[in-house]
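Of the protein chains in this complex, one is absent; all others appear in place.
The chains carry the letters A, B and C, assigned in the order they are written, with residues numbered from 1 in each.
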Amino acid sequence: MNSVHDMGGMHGMGPIKYEKNEPVFHARWEGRVLALTSAMGPWRLPGSSRFEQEQIPAAEYLRMSYYERWFTVLVERMVKGGLVTRQEIKSGKRAGGSPKAVPRLTAAQVRATPASAGRTDRPVVTPLFRVGQAVRARNMHPPGHTRLPRYTRGRLGTIDRDHGVSRPPDTSAQGLGAKPQHIYSVRFAARELWGEQAAPRDAVYVDLWDDYLEPA
Amino acid sequence: MNGVHDMGGMHGMGAIHYEKNEPVFHARWESRVFALFRLTRAWNKWNVDVSRRQIESIPAAQYLRMSYYERWFTALGELLVASGLITRAELVKGKRARGSPKATPPITAAQVASMPSAAALARREAPVAPRFQAGQQVRARNLHPVDHTRLPRYARGKLGAIHRDHGVWAFPDAIAHFLSDKPQHVYSVRFAARELWGETASPRDAVYLDLWDDYLEPA
Amino acid sequence: MDTTRRGFLAATSAAAGDHAQAADQHHDHDHQAVPSDPTLRVKALESLLVEKGLVDRAAMEALIDAYEHKIGPHNGARVVARAWVDPGYKQRLLADAPAAISELGLPKPSGLLAVENGPRLHNLVVCTLCSCYPSSFLGLPPVWYKSAAYRSRAVIDPRGVLREFGLELPEDVEVRVWDSTAELRYLVLPERPAGSEKLGEEALAALVTRDAMVGVAKAKPPQAGGGA
Partner (left out) sequence: MKATRRGFLTAAGAAAAAQDHVHAQGHDHDHQAVPSDLTLRVKSLESLLVEKGLVDRAALDALVDRYEHAVGPRNGARVVARAWVDAGYKKRLLASAAAAMEELGFASQTGENLVAIENGPKVHNLVVCTLCSCYPWAVLGLPPVWYKSAPYRSRAVIDPRGVLREFGLELPEDAEVRVWDSTAELRYLVLPERPPGAEKLSEEALAALVTRDAMIGVAKVTLPQAGGRP
C-alpha cells in the first residue's frame, strides 16, 4: 500500500538524531513490548505485523515511536485471534471463568541457543532473470502489503545477484506472492531513481521478487 | 519537495468525510486566519508559492494532524517573522514591541473587492515560445527537488500528451525563492491512468495535470 | 480498503483506549482543530497585526463577509444554467470561461477553465499538492475537498471516490481527473438532467450543486425537491 511507511525519498522528515551511547531500550516498557511480541509468536496471531502497522493512520504512524506501533499492532492481532477480549485489555484482568492457558514459550527455550531459522521448504523454481540482466520494476500500486517500494516502480535496474527462492509477503488479491519464486538484489543507478542531480556512480540495491519485475 | 503534502496516489488516508450543509467557516478563528492570510500578502513580502512552500515545510506528522486553517495559521506566523513584518517575540506575546513603528494597512475594506487573485499575479505576458505543441508526446521529468515544486511525484517519469497550452506563467520552483520569474508555458498534460498506476487502472481513464515547460521533456 | 480502515479505527478504539481517540481525532481534525487554543492564538495574532497597522480590521470583515455571503456556488450555477439553455454561450464558456462569466455581470476570474461532462465522459477536479479550488468563483472549498482522503485517492481511484459520493459510473465512461497543480482552476460543466427540458434558467440553476461543479455528483434531477 502507498502509505507513509514507504518513506524512501521523502523530504522534510527533519535531521537524523544520533544518540551517543544509546541504551537498548529507552524505557522498561519498550523491552516488555518486544518480549511480549516474541512470546506471543508461538500462538500464531492472525495477520501480519508489518501490514497491520502500515494501516495505522498516517499521522499516528508518524507520531508514534517504534515500540508504540508494535504495541498497538500486538493488541490488535491478539484481539483478532480471540486470545484476549477488548474488555480484558481495558481492565487488564482475565475475564471471570475464562480458561487459563499454558505459555508456549518458556524461559528455558529462550535461553537455549536460538534455533536457526533455516528454511525447510526449498522448492526448485526456475528463475525468470539472470545476473546482469536489465529489468524494470513493475509499475503497480497494490492496496495491500507489498515490498516493492514506490520509488523503484517503473524504474530500470540490473540483477545484481540471485538470492534463491522464497515467497513474497504480498497480501493483495492480484495473485502476487501466491507462489514461491526467486528473489534478487536489483541494482538501480541513483540517477535512474532520482534524476540528474544524483551522483553518477551511486546506486541503490533492492531485494525484489520475480513477480515485481519485468524484462527491460 | 517529496513531502506528505504530495498526496496523489497515497493509500490509507481513510474515508472521505462529507459534511451536509457545511458552513463556509467552522469557527470564527478560521475566518480570521483566512482574512489575515489574504490581507498580509498585500505587503508583497511573499507570493503564493512562498506561502505554499512554508506550509509544505510543516513536519509531516504535524501536517497530517493539523486542520487546513491550522496549517495556514502556522505558516502565517513563520512568514510574518521571516519577512520582518513582526518579530518572534511579538508573535509569542501577541503585542507590538514598545517603540516599534506603526504602519498603514495596504488594503482597506473598500479595496477588498478589487484584490488581485493568485492567478492574476502569476500570469505573465512575456513573449516566450512554447517548447511543445498540443498533441505532442511528452515525458514528465524525473525531478526530486528538495524544495517547492508543482510537479507531483506520481507523474514523474511518466508519458503523457499535451492536451492544451495555457500560455505563459511564472515558474513556481523559482518564485518560491523570490528568484526571477523564469516565465514559461504551462500545458494541460494528459496521462492515461494505466501509465500512472499500472494494469489494474481503468483503460479509459486519465489524469490531467498543468505542467510547466521545465517539468517536461520530449518523449 | 475503506471498510478495513473503518474496522481498524473502530477496533483500535476499543483496544488501545486513548490511542484510538487520537486516531479518531485525526480525522475530526480535518474540520475541528483544537478548539479553544487556536481561538486565543488567532485572536492574539489579529490584535498584534492590527495594532502594528499591518492589516485593517474593516478589510478583514469585508473579506470574510464576501466569502460567507456573496461568493459561492450560486455564481457557478448561474453560468451552468445559461450554458444549458444557450448553445452559443456554452461554446464561449468552453472557449474562454472568464470572458463568458463576466458576460453575466459576475466578477471575471482569471485562469478558469470549464470542462464539459457528456454521456461517455465524466470530469473530476482535485488538487493533490495543496487544495487549489476556484474560490473566487465558487467560494471556499469544503473540508472534504481539502482532506488527505480526497487528495490522495481522487487521482489513483477516481471511480472508488465517486462511488463513495453515490455515483457509479459505467465501465465505458471515460473519467478525466483534473489535478489543478498550477494557477488554473477548473469548473465542471455537468450534464443537463433528463426531464429538465421545460425548466427556466433560474429553475435550472437550482439543480446545479457545488458537488456537480467539482465533479463528485451529477446535477440534481428536477422535482427532487426533498421527497424523492
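FYI, contacts are C-beta pairs under 8 Å (C-beta built on N, C-alpha and C of every residue); 3 or more make two chains touch, one makes a residue touch a chain.
Quantities reported herein were computed from a predicted structural model and do not represent experimental measurements.
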item	value
Listed residues B:Q62, B:S83, B:Q136 or B:T200, member touching the removed chain	B:Q62
Sole contact to the chain not displayed, among A:M7, A:L128 or A:L156	A:M7
Footprint left on subunit A by the chain that the document does not show	5-20, 22, 24-29, 31-36, 38-40, 43, 50, 53, 62-68, 71, 74-75, 83-84, 88-89, 92-94, 98, 100-103, 105-107, 109-111, 113-119, 147-149, 151, 163, 166, 168, 183, 185, 187, 190, 193-194, 198-199, 201-209
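What we mean here is this: only the chains that are shown with their structure count from here on.
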item	value
Most remote chain, CA-based centroid, reference being subunit C	A
For subunit A paired with subunit B, centre-to-centre distance based on mean C-alpha positions, whole Å	34
Subunit B-subunit C separation of Cα centroids, rounded to whole Å	17
Where subunit A and subunit C are represented by their mean Cα positions, the distance between them in whole Å	38
Multi-partner residues of subunit C (each touching 2 or more other chains)	1, 5, 9, 26-27, 148, 156
Touching two or more other chains - residues of subunit A	2, 55, 57-59, 63, 141, 143
Contact set on subunit B toward subunit C in their complex	5-19, 22, 24-29, 31-36, 38-40, 43, 48, 52, 55, 64-70, 73, 76-77, 80, 85-86, 90-91, 93-96, 100, 102-105, 107-113, 117-120, 122-123, 150-152, 154, 166, 169, 172, 186, 188, 190, 193, 196-197, 201-202, 204-212
Subunit A contact footprint on subunit B (complex, rising order)	1-4, 9-14, 56-57, 59-61, 64-65, 141-144, 146, 153, 157-158, 196-200
Subunit B-touching residues of subunit C, taken from the complex the two chains share	1-2, 5-6, 9, 26-27, 29-35, 38-39, 41-49, 51-56, 58-64, 66-68, 72, 107, 109-111, 113, 128-131, 136, 139-140, 142-144, 146-156, 158-159, 161, 164-165, 171-185
